[in-house]
Structures are given as C-alpha cells and as structure tokens.
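Below are the structure tokens for one structure; questions will follow.
Note that one protein chain is taken out, while the other chains of the complex remain in position.
Here is chain A:
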Amino acid sequence: MSLELRNVGWNAGFKKIISDVSLHVTRGEFLGVIGPNGSGKTSMMSVLGGIRAPSTGQALLGDQPMKKIGRRNLARHIGFVEQQADTIDRITVRDAVALGRTPYLSLLTPWSGHDDAIVCEALASVEMGPFADRMWHTLSGGEKQRVHIARALAQQPDFLLLDEPTNHLDIHHQLGLLELVRALPVTVVAALHDLNHAAMFCDRIAMMNGGKLIALGTPEQILTSQNLHDVFGVAADIEIDDQGRCHIRYHAGNQKSSAIKKTGLRNPVF
C-alpha cells in the first residue's frame, strides 16, 4: 500500500493554495512536512488524507485514485488528526476513540466486542488507558491530542497523518507526543512547526514554500543554513552531532549567519 501525490494542485475558490506537488510516502517512515505559515502544509495534508479532492493532478492510495476508492474505504487506510478539533458535547474518552470505528460499522456490522478491543488497544498505545472513562472536557491539551491520535489509530490505518500535532503543548508534552508517535507501528506524515523536532524525529522532510514542495530529503539534506534562510528568512547554524542528527541554533535578528556551514545540499534531489 502506497500513498502518493502526483502533480497535485488545490484551489480555494479561484485562489491557488498549492500547485504541482508530487510526493511519495514510503512505507514505515516518519515524514515531516515543514514550511512557513501559509505555505500550504495543511492543504497538502488534507489532499494527502483524502479529505479534499485535488483540483489538478492525482492523489493515489495503492496506485488507485482516491476518488475511486471512496471515502469509507479511504478511512480504513488513512487516519487523520487535524490541527485543532474540539467539541462541546459531553462525551467520554472511550466514546471519542470509538468514533474511529465509524468506517467499519454499518447496520449489518454493528458494534461488537472486537471493536471494544481495538478501542482499548488504541487507548493503550497512546498511554491513555486509565483515562478511558474520563469526560472529554476534563482533559488537558496534550491528553486531548493523544485521544485524537487514539481515535485515528482505532481506524487501523496504514498511514497516520498529523497536522501540527504539538501545537499548544508545552515542551515536555511536545517531545512526549512525538516520541510516542514515532514508536507507533504505522507510517506517519506530520506537519511540524518546530524544525528541531523535525530534525529529531523525521526520517525524511518535505519542505514547502509558497504552495510548492521545494525540497524533499533527509533532515541533513533539508535543514541547511541556506534553506532556512531562503525559506524561513532566519539566520541559523546547523550542527551535526555524533549520531548524525542535526541541531539548529537560531540567531537573533534576521541576518544571515556569518558561519554558514556548507554541510547540506541547497536543493536536494527528490
């Protein structure tokens, strides 16, 4: 099962939001999507998740256009966690996760003990088991985010798509959440704001700017001083540690660092 975008464009009304994005998600990887605000990350993620149909080009799951697969089938393969999704309904954590079983249920296949087991398993894998009977509105931001991920996992997806999952979380919960996601046995595509997080957790990084996918490669290839300057307009040094991991050190002010280390490719190959 593969997940792929081919020359995808998406318009909101007459406005082009993303154009000409081609991306192949490799099975088992943690793919990070980075880019400045308004670069089209969220739109790209929702086309990749099958929530929006591309205006041009093709979105494919397992070499089939998503349009042909149908929403219900798609939801059995792709779990999607939006940026912020809250509710005023008084529901329990278990009920929220149970929604993940929606694509499997119908009048002929009603809720069963099997579904209960999957919901428990999903809760356990995000370490929220003891919270199962808590009310949703009593949870903290980090806990809510974990429950959302559990809901997506209850869909038993091959691909888990997360749109800025660590927004509004403190640093402890940000790292905890990303570690947890990384340990999950699914392919993950996550839009991330924090470039150091992208460097720490991602196998590959896709960098977007102005609605285009401008670079795709390993963190060392993408996170270069030059790229950060060109795309984000920040001055930064990139340090590479013993394990080959990048660390980004930003400089105050909007000037190019004097000590650009030419460790990376400017526009790495796709």
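One rule holds in what follows: a contact is a pair of C-beta atoms (placed from the backbone, for glycine too) under 8 Å apart; a residue touches a chain by one contact, two chains touch by 3 or more; residues count from 1.
Throughout what follows, contacts and distances are computed from a predicted model.
Here one chain is missing from view; checked against "Coenzyme F420-reducing hydrogenase, alpha subunit", "Iron complex transport system permease protein", "L-cystine import ATP-binding protein TcyC" or "Multicomponent Na+:H+ antiporter subunit A", UniProt names that protein "Iron complex transport system permease protein". Listed residues A:G9, A:G100 or A:P165: the one in touch with the omitted chain is A:G100. Across A:L3, A:I34 or A:A75, the residue that sits in touch with the chain not pictured is A:A75.
One chain is missing from the display, and on chain A it is touched by residues 46, 49-51, 71-76, 78-80, 82, 85-91, 94-96, 98-100, 102-103, 105, 107, 110-113, 115-116, 119-121, 123-125, 127, 129-130, 132-133, 135, 148, 152-153, 155-158, 184-186.
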